[in-house]
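The complex appears here minus one protein chain, its other protein chains still in place.
In this document, chain identifiers A and B correspond to the written order of the chains, with residue numbering beginning at 1 in each.
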Amino acid sequence: MFDAVVKNLPFLMGGFWVTVKLMFFALAGGIPLGILVGLGRISRKKWVYYPVTFYVNVIRNIPLILVIFWFYFVMPIIIGSPLDPFPSAVISFIIFEATYFGEILRAGYQSVSKGQIEAGYSTGLTYIQTTRWILIPIALRRMLPSMITQSIVTYQDTCLAFVIGLPEFIRRARIVDTMEVRSIQLFGFVAIVFFITCYIGSVISRRFEVKEKEGG
Amino acid sequence: MRKCFIFAFCIIFAMTLLGSAVLADETMDRINKTGKLRVGWREGSIPFAFVDPKVGKHVGFSVDMTSLLADRLSEHFGKKIAIQPFTVTPKTRIPMVANATVDVEMGSTTYTQQREEVVDFSYIFFFSETTFLVPKDSPIKSIKDLSGKRLGAARGTTNLKAIEDQVAAGRYTPDAIVVVETHPEGFLALKGGKVEAYSTDRSLLEGLRMKAPNPENWKTVDFAIAYEPYGYMMREGNSDIRDFVNNTIVWSIKTGKFFEMYEKWMGPKGVVPIPMSKAYRDYLTLICYPQAADWWKKK
Partner (left out) sequence: MLGLAYDFDWGVLWRNPYGMYLLQGIWVTIKLGLIGWAIALSLGVLIGTMRISPWRWLRVIGTAYVEIFRNIPFMVQLFFWYYAGPMIFGTSLQYRINAIIGLNYYVAIIALGMYTASRVAEHTRAGFSSISRDHYHAALSTGLTHPQMYRYVIIPYALRIIIPPLTTEFLTIFKNSSIAMTIGVLETTFMSYKIDSETFHGLESTTGACLIYLALGLAVVRLMGILESRLKIPGMIGR
């Protein structure tokens, strides 16, 4: 039933590895930048808040596919040196996903009520202590499920690197398909691989959500 | 008098410096510095550059030509020049050359004046024509029969432009023009009946046909709608690398390597048998300008 998949398995899995690498780099860059974006979004300094907000609102309203292409063709012209498809894709993912991680961070921060912070101060804790022992633990626990969900979304988004010719999972499935004409099993296989991996991720995310509820 | 002499000497010295700065070829410099030749290959241009999933690597006529080029470059710089491959598509190949992602694109790109404004082309090394691949029993016999059919072509190709231009000129009116990403996908669309005729260069169509499980079920039509001379692409204004590529082509013709490669990919036992016409063979012989036996040596 999966003869074409089995025959080309090393080639296909090589593509899957590219997809995994893309996701790893996108998260490794996207989350730290996202933290900076989140801090910018809750900043009281206008010269920080407005540029960051502008960046977030612009990027979130543009399709990722366009962001990828924009960086791929435009960055070399701006920075004046060539960019390989892989780093180019990684940069676009980092720029794009950081806005989403930043918003999760902001929402997590704002979900901590004023009362909890004030309660912290009233027990005699300093600003740093309040942040360290009250704000960060509560916000982090609230953010974790969304962070995992967004990581899954990032993983799904990496397949869009397809458009700039990166030989990742789906591109390779399409190459094999044109030779073997076994669309059902090939795209079925790709779908199953994505489903299983994403489903595991969503189960983990939900477990954290449940824990959060139990913890009050 | 003596002052004048020193002044003249200074000017000549400065001009030599300036001259060498102007003559320096960024692409050649980068190849020398990095020890890598960044080359753009197609993944579905059979038999020029395509990916063989069994080995997961690019193969083809232009890929072999790249090896020749890398060998000569290694001799030229006196060190190993490795090939760093990049996959290009009809859509990305020109920007990738223009923005210097790749040093040279070696595939099956049609030489056009519009493209020449953005990139530099090597000598023309092959001629093909825009035509259509159809099922064996297709009713399409002449240009007029294209009316009322679903035609396919790949995005960003001269073939698509040729079809669109002729439709605009009113030579025929197809029901739909289906745009695909790569040629194998176009053939897939033809197999599945998404299009009734798929268009690209005849050599590539023959390539697709020969790679199919039953090639006898398909045929290329007898007429052509446009002619396509192929060249390799380099970044605009880098004449050293272009000279080097041209020298490699001429050298390969003179030493017979060109014909060996042609035999390997397009000979009777090749992936896509395309008989070499007399005009084409004459063209190849005629472009061979006089060349030193060790032209690749650094002066």
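Basically, contacts are C-beta pairs under 8 Å (C-beta built on N, C-alpha and C of every residue); 3 or more make two chains touch, one makes a residue touch a chain.
What you see is a predicted model; the values in this text were computed from it and never measured.
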Sole residue of B:35, B:56, B:85 or B:156 that reaches the chain not shown, by the stated touch rule: B:156
For chain B, the residues touching the chain missing from this view: 26, 30, 90-91, 94-95, 98-100, 118, 150, 155-156, 161, 175-176, 178-181, 188-189, 192-194
Sites on chain A contacted by the missing partner chain, in the whole complex: 58, 61-66, 69-70, 73-74, 76-77, 80-82, 152, 156-157, 159-160, 162-163, 170, 173-174, 177, 183-184, 186-188, 190-191, 194-195, 198-199, 202
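The definition used in the following text is that only the chains that are shown with their structure count from here on.
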List of chain A residues in touch with chain B within their complex: 8, 10-11, 14, 72-73, 76-77, 81-85, 164-167, 172, 174-179, 181
Complex interface listing, chain B residues touching chain A: 38, 43-44, 51, 53, 56, 86-89, 92, 95, 99-102, 182, 184-185, 187-188, 191, 211
